[in-house]
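One chain of protein is taken out of this complex; the other chains stay put.
And now, chain A:
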Amino acid sequence: MPDVTLDGPLGVLAELTHACPLSCSYCSNPLELTKRSAELSTDEWRRVLDEAADLGVLQGHFSGGEPLLRRDLVDLVGHASGLGMYTNLVTSAIGLSRPRAEALRDAGLDHVQVSIQADEPVLSDRLAGISSFEKKIEAARLVKELGWPLTLNVVLHRQNIDRIGAILEWVEELEADRVELANTQYYGWALRNREALLPSREQLEHAEKVSREARERLRGRTDVIYVIPDYYSQYPKPCMGGWGSRQLVVGPEGNAWPCLSAHELPLPRANVREHDLSWIWRSSPLFTAFRGTDWMPDPCRSCDRREVDLGGCRCQAFQLTGDMHRTDPVCVLSPDRHIVDEAVAAANDPAAAPAAGSSREPVLVPMPEVSVRPHRAD
């Protein structure tokens, strides 16, 4: 097993809060959201950032929920920046007023990622569950005006993927430096809502063609990153570049994870209130559970691709089969591939839900706790 612990993590994703003004049906937060009263304090987050820097973390990603709902965001960004981290804000942009943005810039924030749900307000606001499209566009312009590199994050699914061309027109208009066109990953909320979200093969082929053309057209101006949905792949993704290998996530209540979705797995928790990050990264049962290749069952264990895709995603294996040790069912060599094939077949059934219509099953959305008073950003 490669001694990844020597290299340490490159990035920490600080999920400051689960509170969010949006309620998207593919939300990556857990089904059980952390209450605001249980969140780490400013001092606790500062200590986590100190420990992360000691471990070799070079990038600090501030996310949520909506990280702008934390009143100490500027303080925490400044702290990470002072530790030499490249700091990144991942935001819905709701609450990114000019004074707040200027304070973040003065604190040393390096990069801003704004989520975009669609190319126009009606669909966008329906998907986000709140009137937000115009605010996002305004905030994206502000990010550029203040001199930050701008990334637009677009989660693609059955209901917006056909709008990809028009979304890319916004990318061009806003002069984004990067755009991540990422198909939905089916965990947590998105898995519950998969029927309404998984696109058809025809939709995907169109989206891939449009994004390929955009990559050529925008070369030298905008990096166009397109992430395929793994249900339509032959082989699984090497999730997070390997379990406990490059990144670590710290949730609002201080639980540390090797990835965003690992909270669903039946593994012992590792909390920064009880242990320092160094022990959690190097020695905790959670972070060492699937490091390397020794844990693998067949067909992975004897497969030539075991160092390529690293057995795929543990969370997907668990969510689809109930056993987190199994080969990722996305793999064509997995004995469980039929589970994925059935979902793909349903998405391509002519009787399936129309692209922009409602599904047969009701869509569930997270109702994150937001401030009792409407949030004032400044």
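Some points to look at:
Definition applied: contacts are C-beta pairs under 8 Å (C-beta built on N, C-alpha and C of every residue); 3 or more make two chains touch, one makes a residue touch a chain; residues count from 1.
One rule holds for everything that comes next: contacts and distances are computed from a predicted model.
According to UniProt, the chain absent from the figure is "Pyrroloquinoline quinone biosynthesis protein D", selected among "Pyrroloquinoline quinone biosynthesis protein D", "Redox-active disulfide protein 2", "Sarcosine oxidase subunit delta" or "Imidazole glycerol phosphate synthase subunit HisF".
Which of A:Trp148, A:Tyr187, A:Tyr232 or A:Trp257 touches the hidden chain is settled by the complete complex: it is A:Trp148. The residue from A:His18, A:His79 or A:His111 that touches the chain not shown here is A:His111. In the complete complex, the residue from A:Leu10, A:Val227 or A:Leu364 that touches the missing chain is A:Leu10. In the full complex, chain A makes contact with the omitted chain through residues 7-8, 10-11, 54-56, 58-59, 84, 86, 88, 110-111, 147-149, 151, 177-178, 219-220, 223.
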